[in-house]
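What follows is one structure encoded as structure tokens, with my remarks underneath.
As you look at this complex, bear in mind that one protein chain is not there, while each of the others sits in place.
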Amino acid sequence: MDFLAIFNQDFFYTAIRMAAPIILAAVGEVMLERAGIFNLGIEGGILFGAFLGVLGSYLFQTPWMGLVLAILGGVVLGFVFGWATISLGANQAVTGTGINILFLGLTSLLARMIWGVRDVPLTVPAFQDISIPLLSDIPVLGPVFFRHSLLVYVSYLMVLVASFVLYKTTWGLKIRAIGEYPKAADTMGIHVIAWKYGMSVFGNVCACVSGVILSICFMNCFVDNISAGRGYMAVACVILGQWSPVGALLGGLIFGAGNALQMRLQIYNVPIPTSILLVIPMVLALVMVLLVRGKASARPAALSKPYEK
Amino acid sequence: MKKRIAALTLAAAMTLGLTACGGGGGSQPSSAPSGAGGSDGQGGGDGVSAAILLPGTINDAGWSAAGYNGLMQAKDEYGLAAADYSESVPLAEQESTIRDYASRGYNLIIGHGNDFLDAIKSVSAEFPDTAFAVTNSVVEGYDNVVGIDVKNEEQGYVAGYALGLLTQSNKVGFVGSTEGLAQKRVENGFVQGLAASNPSAQPVITYVGSMDDSAKAKEQANALFDEGVDCIFQYAQGAGIGVVQAAEESGKTIVVTSPSQQEMAPNTAAMYVQTDTKQQIVSAVKAYTEGNFNSSLKIEGTFASGLFKVGGYSDSLMSADVQSQVQKVVDDLTSGAIQLEVTAAS
Partner (left out) sequence: MPAKPEASTKPEASANYDRLDQLVRRFEKLFNILIPVVAIAVSLLIGSIIILAQGASPLEAYAALLSGAFGNAYNLSNSLVMATPLILTGLGIALAARCGVINLGGEGQIIMGGIFATFVGTLPAMQGLPAPLYIPVCLLAAFLGGALWAIVPGYFFARHGVNFMITTMLLNDIASGIITALVQGPMKEPDKFAPQSAQVALSARLPILLPKTRLHAGFLIALILAVLAYVILFKTSFGHDLRTLGENPTAARHSGIHVFTMQMVIVIVAGGLAGMAGSAEILGSQYRLRSGFLSNYGYEALAVAMLGQKHPFGVVIAGILFGALKAGRGTMSRAADLPTSFSMVLSGVIIFFVAISPVLMKLPRYLAIREMNRKNRQDSTLSNAA
């Protein structure tokens, strides 16, 4: 077996596709954590978004309404999470855990209430892959980068947008100030609480749209627990990527590539137990987290600390 | 001010939640299992109440759904007084769940999967008048515990045999969910069946590592197609939907596990090999009502005993010759002309 043959065009296509929902959720989490809030509840957000995406598409027979509903859901979730962690000063890790368990149950419960117990899940209209004219005809690069679904492009664009906002605008300066020295930011006249709420909403909307990618871009139906741990991976990406959007992108690509690799290693029948191959993405991420330890100072100084005036 | 925002948010969240609930108010779950059911079937099971414990959910499109559907059909056709279920029973809660059913007077309690065997054995002594059955198990020496030896390998064998005849590239894929006992036996039979029909074909065995991650299962199937696999057997529970869709989208042949899955892939699903536990459950109920439920009772889960159903042969994908060859294997398995052994080595 030629090991390098694994890394063909299809490998990179899979890696980029699989990485997209994780990256989008991770970019949202980067902004949230930069403003000093740690959201472990991304997994719940992704599930909620995946469910609402299918619900919207089911009710209005167009995936666009699914997207709209998921964004609205993200806004609501952002306010609820913000209310708990910002206004009430709840422990952020525990709140997140609660949200994860809650939405794992709630989405499954609602899906069954609305669509009943079915042999196979109900299918709804979904987003189709879009080949970008001209670009998608470039040999090798075209099929790898330019034949994806709309929201996959959005995920990668969001990395650029978030980087730009965070490092090149006064908004970004404010957000970073809030995460590092909330008291100082407050005395400078920045409305700390409002900005934190804003980032909570942004982060949760990203998580919900990430769920939409899973349910009505990659698939066209809702399955219980469709997120299957991607929210936790997104949290890992933020730390892996040292709290920068580009870092989160690289982190997401490690998970995407790790999964693409793992799938192909199974196919090549390497003499390693399948269950070990399946955790290759996590092993890769762990190794990376331990390797990039030198810059632990990138962590926002006031992360997970509730802000009190 | 802050409080007002908070209140508004909550209200909005509640409204959203309620409208979502309201939308579904009309369509309750298709079958409400609890309570005393009518005995308007062929009869025979009057007064017998049965309960099944499932490792997964009743809509997992696989193992647990098969157990649930089997019990519900048995209830309708055989006229059970009550048929209840518990889904997604965690390993740590098996014993208490079984005991709960037993102490509430259920006559027949079924553990759907070998995982339930230990717990059922330990509860059974306390309830000598209750009948217990465990699928995927062989039980000896218990008066009120019967094993239903499900020969999953036969299911895999047929799928493997059919795909061996259909493959052009001689690379045939298998996608499983997680590596449980039933999965492994199906996989084992699949490899044997493939070797029987097409010795030069290579089986490519993969697992998704999740019962639910349909998006990942879809990528796994696409990865198989990218590596030259041209047909697939999916046995991946809830995640398997992704495999079915991948096959339909890339036009690759697939063998599925239920007629409803075949409807999702009308152009590429060659056939289905379904598990239907109704007959086994009816056998257990029958033995119980007729007083034959004892340590010598054996319930087989095989083609011969009607556990597996094959059908939906697609004329566009399978020539008449191939169809008859596959049907012959099914007949041979049913008649016992083909006997399969699973090897303990995995």
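Order of writing sets the labels: A and B. Residues in every chain begin at 1.
We take it that a contact is a pair of C-beta atoms (placed from the backbone, for glycine too) under 8 Å apart; a residue touches a chain by one contact, two chains touch by 3 or more.
The structure presented is a predicted model; accordingly, all values stated were derived computationally and were not measured.
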### Summary
For the full complex, contacts between the hidden chain and the displayed ones involve A, B
## Note on the structure
Checked against the full complex, the residue among A:V68, A:A90 or A:L150 that touches the missing chain is A:A90
## Note on the structure
Contact with the hidden chain, among A:S57, A:N100 or A:S210, goes to A:N100
### Task
By the contact definition given up top, give the residues of chain B that touch the hidden chain.
21, 25, 28-29, 32-34, 57, 84, 86-93, 95-97, 99-100, 114-115, 118, 178-181, 184-185, 342, 344, 346
### Task
Can you list, in ascending order, the chain A residues touching the missing chain?
40, 44, 84, 88-91, 93-95, 97-106, 108-109, 112-113, 224, 229, 232, 235-236, 239-240, 273-276, 278-279, 282-283, 285-286, 289-290, 293-294, 296, 299
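Quick note on the criterion: only the chains that are shown with their structure count from here on.
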## Note on the structure
Per the C-alpha centroid definition, the whole-Å distance linking chain A and chain B comes out as 33
### Interfacial residue positions of chain B with respect to chain A in the complex
2, 5-6, 9-10, 12-13, 16, 20-21, 23-25, 27-31, 57-59, 61, 65, 179, 204-207, 209-210, 212-216, 218-220, 222-224, 226-227, 229, 238-239, 241-242, 245, 258, 260-261, 263-264
### Summary
As the complex stands, chain A meets chain B at residues 8, 10, 14, 17-18, 55, 59, 72-73, 76, 79-80, 83, 87, 108, 110, 112-121, 123, 193, 214, 218-221, 223-226, 228, 259-260, 263-264, 266-269, 274-275, 278
